[in-house]
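With one protein chain withheld, the remaining protein chains of the complex are depicted in position.
Take a look at chain A:
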Amino acid sequence: MESILTINNLTKKFGYLTAVKDLSFTINKGNVYGILGPNGSGKSTTLGIVLNVVNKTEGSFHWFDGNTSTHDALKKVGAIIERPNFYPYMTATQNLKLVCKIKGVDFSKIDEKLEIVGLLERKDSKFKTYSLGMKQRLAIASALLNDPEILILDEPTNGLDPQGIHQIREIIKQIAAKGTTILLASHLLDEVEKVCSHVVVLRKGVKLYSGRVDEMISSHGFFELKCNKETELIKLLENHKSFSKVKIQDHLITAFLSEPMLSDDFNKYLFEQGIVLTHLVQRKESLEEQFLQLTDHNQN
């Protein structure tokens, strides 16, 4: 598969603080990646390094096949980090013209991209008159100007109201649907879960996991159960070899699987044992639960 970004053993130290520690991963074309991690886990620093604004301490990274210089490679990348940064005294069109000049893109793209983010009517208003949501959408338009091979978004919905968040997510989904590679850094797990196929999980600058979202922890999911003969059920579950852990909360019994099992087989087995369920749900951990498990396991 064609690689877009390769990071090898990247380390960044700010004085005594190690913001990124020995980080390696590869971004391949066509996937939607999420970088997950709590605040201060090194997401923005990592992106800063590959985007040429933060100097690395050790390690290496290269864009595409490694034969282009970073700043030339960035002309084929679209990125927005943290807050939208534009010249407040210029209009949207003027700001985008400046970006066109830097990236070497034709001015004709400007209106097309403003249309995508729905700012065409306001294109001649000064940037400083925009609301935060509009500023963020302009930033996306700016990142799309060069029809990038990869779009990098760092906390794109930070500080937006629900409508703004929804608009940005819709735009991201549209772009992803066109096959553009996306790298999305966020601490909002449902955001990543909704759009990403692959994740890199960071904690305190250390990589905990990188790979497909659904393979994040070796888990076979769990059953949520309710029945009238609770004690019998719990006894049965605790002695069953397929279950590793049983949790009870408010009459809801959660039984974690240690090997694969189908819900109909399980239901049949219980019925044969004389237990009738009133509630049966088979689930896999949500990204949030997986993430918390992953970060908890590595706490020490």
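Odds and ends about this structure:
Everything that follows uses one rule, which is that a contact is a pair of C-beta atoms (placed from the backbone, for glycine too) under 8 Å apart; a residue touches a chain by one contact, two chains touch by 3 or more; residues count from 1.
As a convention for this text, contacts and distances are computed from a predicted model.
Per UniProt, the protein behind the absent chain is "ABC-2 family transporter protein"; the candidates were "NAD(P) transhydrogenase subunit beta", "Rod shape-determining protein MreD", "RNA polymerase, sigma subunit, SigY" or "ABC-2 family transporter protein".
Of the candidate positions A:94, A:158 or A:282, contact with the unshown chain belongs to A:94. Touching the omitted chain from chain A are residues 14, 48, 51-55, 69, 71-72, 74-75, 77, 79, 81, 83, 85-90, 94, 97-99, 101-103, 142.
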